[in-house]
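Yeah, one chain of the complex is gone here, protein chain that is, but the others are all in their spots.
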Amino acid sequence: MPVALSSDIPPATVIPLQTPSGPMALWRSASGRLSMSADRCPHRGMRLSHGFVRGEALSCIYHGWSYSQDGHCLRIPAHPDLEPPAAIRVATATVCETGGVVWLALAQTESQPPRFSHHTPLRSLAFAAAPTAILVALNGRASADGSMQGELAGLSVILLCAPQPDGTSMVHVLAPSDATLEERLAISSATEALRRTAETALATEAAA
Amino acid sequence: MKLYDYILSPSCYKVRLLAALLGIPLELRAVDFHPGGEHRKPELLALNPAGSIPILEDGELRLTESAAMLVYLASLTSPDWLGRDTAAEAARTEQWLSFAQRLTASLGGARLCEMLLRPGDLAALQAAGIAALRELEAALFAQRLHGEDFLVAGRPTIADIACFPYVALAPDGSVSLDPYPSIRLWLRAIRALPGFIEMPGIHRLHELKPEPVHGAEGEPA
Partner (left out) sequence: MTTGAMRDEWYPVGLRSKVDAGGQQTMLMGEQIRLRETPGGAVAVETADGRALPVVVGHGHVWTSLGQPTRPLFAIPEADQPGRRLVEVGVVRVRCSPLRAVENFLDIAHFPFVHTDILGAEPHTEVERYEVEIREKEDEVWATKVRFYQPQAAKSASGGITTDYMYRVPAPTCSVLYKTCPARPGEWDVITLFVQPLTEELCDVWPWMALYDDVTPMTDLIHFQQMIFLQDRSILENQIPRRLPLDPGMEIPTRADLTSVAYRRWLKRHNYTYGAQLVAQ
């Protein structure tokens, strides 16, 4: 499942994500390593995506408890001399990054995420619409790998839709790799228009 | 220079923030906005009949609009922050200063309803706030494509300061910032500016400070 674009998560940052396995925190260490953990500190339940990344650890904003990439608690600032027990850890998930897209492995999948040889990531945006409605608005076609292909601003695009638990979708837009700056801006605007169409169709349907 | 201030007011915070970033000292006069409603009492109404805060006084000059205060502070010491290098840049800065009023009305209104129990149509305010955030996200994405981290240029201007507080505090009005990657990077860029100060609801970027080495404690902070 596509969850984010690499360019949106620079080193030493953390972002929140909604996934089928619940709320998750995706973070990149100072050295550039990407990790994903449950978005909940086991100490008091605070969302870890509100926390901060120092070096190679993710810390909770509430009490500063910090966690390694494999989810183990490294440090409890209230007890600086204490070696945190191994039992204190956050659940982690497997992510991989290919072609500028971050993918979450759902269940124990053997398959590799799809690669797109002629397209590169542009931007991600939330649609208050389900993927099916987005496909209709795009007038595009769905591939076996879950991506959608179509045209925006007269250019070929690929949309990766991640359905959210609340019925909305996070849409990652891929533009032709050789698109100019002006063409990328045009695709960005056309995606906003596509969103208006998809959301209006939804509203019309709801009213009917 | 004297600022009639309220610690929880994002509009007052704009002025405090820019003054801190530019190194301009302010004398703060706390106004009992909540629960006292002092901004609607005779002493404050005499200064600003509109009954709003902040109010900035410098000698004979008295300002009651935060955008004007930002212009004044930047003009005094740091014209670079005015965002007026070209005709287009000046116009875009003005555009964002006006846009900031939409943020105040929508996200700010939702925040007052949710946090301080002020009356209002919460769902409508939140919807207007989300529409404004979407516009901001699109604009900031376009800026990123141009290689610029801020609203009108590669450097911060008063446009950024005018829009920053109500956006950063959108969750106070139960409007999520989760779906906006470009806004998230922009908020972070502003929070990382040298001299940045927080207000309640906006936490310190603790990652800017190195991990304390235990055993090195004991020195007075």
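Note that the chains take the letters A and B in the order they are written out, and that residue 1 is the start of every chain.
The rule we apply is simple: contacts are C-beta pairs under 8 Å (C-beta built on N, C-alpha and C of every residue); 3 or more make two chains touch, one makes a residue touch a chain.
Here the structure is a predicted model, which is why all the values come from computation and not from measurement.
Contact with the omitted chain, checked across A:P2, A:P42, A:G71 or A:P131, is made by A:P42. Against the chain not shown here, chain B presents residues 6-8, 30-32, 34-36, 38, 114-117, 171-172, 174, 198, 200-201, 203-204, 206, 209, 212-214, 216-217, 220-221. In the full complex, chain A contacts the hidden chain through residues 23, 39-40, 42-47, 50, 60-64, 76-80, 82, 88.
Here is the rule we use: only the chains that are shown with their structure count from here on.
Inter-chain spacing, taken between the CA centroids of chain A and chain B, is 28 Å. Those residues of chain A whose C-beta lies close enough to touch chain B in the complex are 4-5, 8, 10, 12-13, 15-16, 18, 50, 52-55, 59, 61, 64, 80-81, 123-126, 170, 181, 184-185, 188-189, 192. Chain B makes touch with chain A in their complex at residues 134, 137-138, 141-142, 145-146, 178-182, 184-185, 188, 203, 205-207, 210-211, 214, 217.
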